[in-house]
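Worksheet for the structure shown next.
One protein chain is absent from this view; the other protein chains keep their places.
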Amino acid sequence: EKLGIGATASAEEIAGWDIDIRPDGKGLPKGQGSVEEGEALYEQFCSTCHGLFGEGEGRWPVLAGGQDTLTEERPTKTVGSYWPYASTLYDYIRRAMPFTAPRSLSDEQVYHITAYVLYLNEIVEEDFVLDQDSLATIKMPNQDGFFVDPRPDVQNTRCMKNCADPKQLHIAGTLRGITPVGHFVEGADAPAASHEAQMEQESLK
Amino acid sequence: EKLGIGATASAEEIAGWDIDIRPDGKGLPKGQGSVEEGEALYEQFCSTCHGLFGEGEGRWPVLAGGQDTLTEERPTKTVGSYWPYASTLYDYIRRAMPFTAPRSLSDEQVYHITAYVLYLNEIVEEDFVLDQDSLATIKMPNQDGFFVDPRPDVQNTRCMKNCADPKQLHIAGTLRGITPVGHFVEGADAPAASHEAQMEQESLK
Amino acid sequence: ATTMAGGAIAKEVNTANLPPNEPAWGKQLGHGVVENPYGHPSEYEKHVVRRTVPWLTADSIASISMTPLQDLKGIITPNGLVFERYHGGVPQIPMEEHRLIIHGLVERPIIFTMEDLMRFPSVSQIKFIECPANGGMEWKGAQMEALQFTHGMLSCCEWTGVPLKVLLEEAGVKPEGKWILAEGADGSHMSRSIPLEKALEDTLVVYAQNGERLRPEQGYPLRLLNPGWEGNTSIKWLRRLEVGDKPWYHREETSKYTDLMPDGRARKFTFVQETNSVITSPCPENPIVKSGFLEIEGIAWSGRGRIKQVDISFDGGVSWVPANLKGLVLDKALTRFSLVTKWDGQPWLLQSRAIDETGYVQPTLKQLRDVRGGNSIYHKNSIHTWKVAPNGGITNVQIT
Partner (left out) sequence: ATTMAGGAIAKEVNTANLPPNEPAWGKQLGHGVVENPYGHPSEYEKHVVRRTVPWLTADSIASISMTPLQDLKGIITPNGLVFERYHGGVPQIPMEEHRLIIHGLVERPIIFTMEDLMRFPSVSQIKFIECPANGGMEWKGAQMEALQFTHGMLSCCEWTGVPLKVLLEEAGVKPEGKWILAEGADGSHMSRSIPLEKALEDTLVVYAQNGERLRPEQGYPLRLLNPGWEGNTSIKWLRRLEVGDKPWYHREETSKYTDLMPDGRARKFTFVQETNSVITSPCPENPIVKSGFLEIEGIAWSGRGRIKQVDISFDGGVSWVPANLKGLVLDKALTRFSLVTKWDGQPWLLQSRAIDETGYVQPTLKQLRDVRGGNSIYHKNSIHTWKVAPNGGITNVQIT
């Protein structure tokens, strides 16, 4: 039984907030983008953090490269090496990037930049034109790399006695120096009140 | 089964904190007090708030008078008119008065002042000497005025229909002007952040 | 944001932040983590605070402030909003310098540090605390046009500590021991006599509320908690427990916290907070803002155990319909009730009536007054009435 609370949302109201994109292209706005125009925009708005080639400046995220590293000890997960769908890239740039000014780019600009990031990942050629139709046709390298959660995947049992051989236990402690412990180690400084202050404190060690 | 947590408290440690007095005199310290010496001390430490005769300055508590008012529309409950035991007076002055400097009086001073407050209430004569033995013998006017909680004292029933005569309902609203409502009446000031500020706000109305 | 009588203060709405527009906060970054390493509510919730009634007491230091029940949901009161009552102001006590002494009629007097007390196995329980003067301003007539002032001397937290019984066993109560004097460390050295029976039943010595250590206003670092009993017995800044054979008849159990009857005699040791309830929405601070569907909501509580049933009346007590209990229904804890209905401008006289597991039915105001008159100050747990105006505004009325 409906309670009749809330107003009917108008198509116009919804359109302004309905920013999501799906792998099948649903949600993509009109317009198109080119690698070429994307380059300039990327260098203007993105490269300070993500690097000229998507390699990531400092500790900011890496956007390109890392192909075939997913089984390595330290995999590099990028748009090219890990992401299953190109639509996610358009969607994410449009909703969240550039980091300090989300929602500041036009739909057209997002098309250009998306094309360029795909190009940096060697997914499209430099003359590729990205639009409503072509985006959904892009097959990403790792598209088939995902499968649905199979958990519970380990079956422990409620053993109460002789559950392990005491002589076979391998006990490993922590690496030193990476835990922020200023707040409870005797004689150490009090906890920092902000992220920046804590960084500074760490760096003084 | 005892867990052995905590240390045995020494007699000396306990003595410093064991300040309570009972109606039978248990807890009273050595010493004595007189109405005469009490007068000067009372006037020095107590009268600014409680008045020269225990009548209470401004909104501070009244300590004397009010005999035979307990059945009146606005009873005056004081040491003399209401309190069942004299021991309570010694105990309370010792633990809590003078208000701004609790525990500042000596045991002897408390004896003097207690004698004087009893005198203000016409419970002792002006030559009375209060001590460990005499205090417990004082019979207060309202000593027999108390009885143990007899609740539940009203038996409502879970009536669901025709529980009252709608024509007999007498509906009375509130007196105006005494509720602090600044926080939710439209256009009124925001709530005061302190007691003083709120008093001030009220007074501006 | 309503412009109705009695409604919340209206706020200008900036339509640039409404759809289809992207609001300002969607186009910029907010503050980062541990900017407030111990957080606080939104700047838009500044009106949700404890409040006092200045003319009640001579000084704010021996006074009371009330919980904004009108703004709260569920059964937990957040620590910053738990009502305050004390008689010598709030002491600032360093944990390491606080002690609890248990002595008197015991085999071994003990002195505990806080560290000692926290070594005992702990228990955590959700219990209400209510000042027995809650609603006391309304004995002679309706006075307060606000739920916060008619019922706000009431809060409910998850308390953690040690059963007093465990501490008493450690000290070994002698057979003559029948009462316990509990005493605070603050300037008022508040003291109350507690029957040993209660102490062995469910009294706790607690050091935490809603997970964290007690707030200073609530007795940091240690307080007593007598579940279901008048708040005044749950001594804060607890420093001493003396076992004796008789009660002490101190100021807070003679001059205060005794209930004067019409014949001039007074009840003593009126410990239990009897079954009570109140509708929290609507209420004077929460008027009805729209016609149509309406959930009537409120809280019920009993110092004798669990709430069994709450009924609602729309006509000042002539007829009643059962409400639903929702959420957890716990022993001596706030319990939420709810009734879903419709309102289209009817001039209701709204009431709630709670029944606890002992079968006790919350009384009418007339029933209470017939027995207790108008001077008993404490323990006014009668059925409360909100009058609903045709514009949805709510006022406090009394029906006799």
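Per-chain numbering from 1; labels A, B and C assigned in written order.
Just so it is clear, contacts are C-beta pairs under 8 Å (C-beta built on N, C-alpha and C of every residue); 3 or more make two chains touch, one makes a residue touch a chain.
Model, not experiment: these values are computed from the prediction.
Enquirer: Among the chains in view, which touch the chain not shown?
Expert: A, B, C
Enquirer: Considering the whole complex, which of C:V49, C:L181, C:L241 or C:I394 touches the chain not shown?
Expert: C:V49
Enquirer: Taking the full complex into account, what residues of chain B touch the chain not shown?
Expert: These residues touch the chain not displayed: 3-5, 9, 12-17, 99-104, 191-195, 198.
Enquirer: List the residues of chain C that touch the chain left out of this view.
Expert: Contact residues on chain C toward the absent chain are 1-2, 11, 13-14, 17-19, 23, 25-45, 48-52, 59-61, 63-65, 71-82, 84, 86, 88-97, 99, 101, 111, 115, 119-126, 158-160, 185-187, 189, 207-208, 210-217, 220-221, 237, 289-290, 293-295, 297, 326-328, 336, 338, 340.
Enquirer: Kindly note down the residues of chain A that lie in touch with the hidden chain.
Expert: 2-3, 5-9, 13-14, 17-24, 26, 58-61, 70-71, 73, 75, 77, 79, 82-85, 87-88, 91-92, 95-96, 99, 102-103, 145-166, 169-175, 178-181, 183-188, 190-191, 193-196, 198-199, 202
One rule holds in what follows: only the chains that are shown with their structure count from here on.
Enquirer: Using the contact definition from the top, classify how the chains connect: line, ring, star, complete or other.
Expert: line
Enquirer: Calculate how many whole Å lie between the centre of chain A and the centre of chain B, each centre taken as the average of the chain's C-alpha atoms.
Expert: Chain centres of chain A and chain B, defined by C-alpha means, are spaced 66 Å apart.
Enquirer: In chain B, which residues are in touch with two or more of the other chains?
Expert: If we look for residues of chain B contacting two or more partner chains, we find none.
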